[in-house]
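For chain A:
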Amino acid sequence: MPALPLHSAGPYVAGAYVVFFAIILIYVAIMATKLVRSERTLAELTELARQRHASQDDDPQ
Partner candidate 1 sequence: MYGKGLRSLSLITAGAVTLTLAAVFFWAPNATYGFLEKILYLHVPLAIITLCGFVAAGLMAVAHLHTRDERWDMRSYVAIHISLIFGIAVLLSGSIWARGAWGHWWVWQEPTLVSFLLIMLLYATYQPLRFAIEDPERQARYASVFAITAGVFVPVCFGIVRLSPAYVHPRTLDNISGNLPGRMQVVFYLSMVSMTLLWVTLWKFEMTAKHVAAQLRQLRRALGEDHDDAPARRSAAPSLSRIASPN
Partner candidate 2 sequence: MTAPRTSSVVAALLRAQLRLELRTFESVPAMWLFAVTAFVLFHFGLDRDQLSGDLASGVLWVTLLLAALLAINRLYLADAEQGGFDGFLLSPADRTALLAAKVMTLLCYLVAVEIVAVPVFGVLLLQPPLGQALPGLLAVLALGDLGIAVIGALVGALAIRTQARDLLGPLVSLPLLVPVLLCVARATAPLFDPLHAGTLPLRWLVTVALYDALFGLLAFALFDFLLED
Partner candidate 3 sequence: MSPYDPFFTSGPGILASRARDGRLSRPNAPGGDTSSVDGTADLPASAARRVTALSLRAVTRRYGERTALAELTLSVPAGQTLAVLGPNGAGKTTLLRLLATLLAPHGGELVVLGHPLPAEAWAVRGKLGLLGHEPMLYRELTARENLRLHAKLHGVRAERIAELLALVALERRADEPLRTLSRGLVQRVAICRTLLHDPELLLLDEPRANLDPAACEIVEPLIGRASGKTRVIVSHDPAGALLEADLVLGLVRGRAKIIAPSTGLDPSELAELYR
């Protein structure tokens, strides 16, 4: 049985709040994927910068 002593209208109230938080969490999840993509690009770029730096050390004009 439900833990909280909900009234007859309980499911609707619970439903509303669940929907609200679900939407917010979906939004956070989407932003998380964007963050991962940014992180990957950053890793790529640092790798590129390191190679660029390394190549400059080998033959400094």
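What we mean here is this: a residue touches a chain if its C-beta (ideal position, glycine included) is under 8 Å from a C-beta of that chain, and two chains touch if they have at least 3 such contacts; residues count from 1.
The candidate set was assembled so that all candidates are chains of the complex that A comes from, given by their letters.
Note that the coordinates shown come from a computational prediction; the quantities given were computed from them, not determined experimentally.
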item: Which of 1, 2 or 3 touches chain A - same complex, any copy; value: 1
item: Residues on chain A engaged by candidate 1 in the complex (per definition of touch); value: 6-10, 12-13, 15-17, 19-20, 23-24, 27, 31, 34-35, 38, 41-42, 45, 48-49, 52
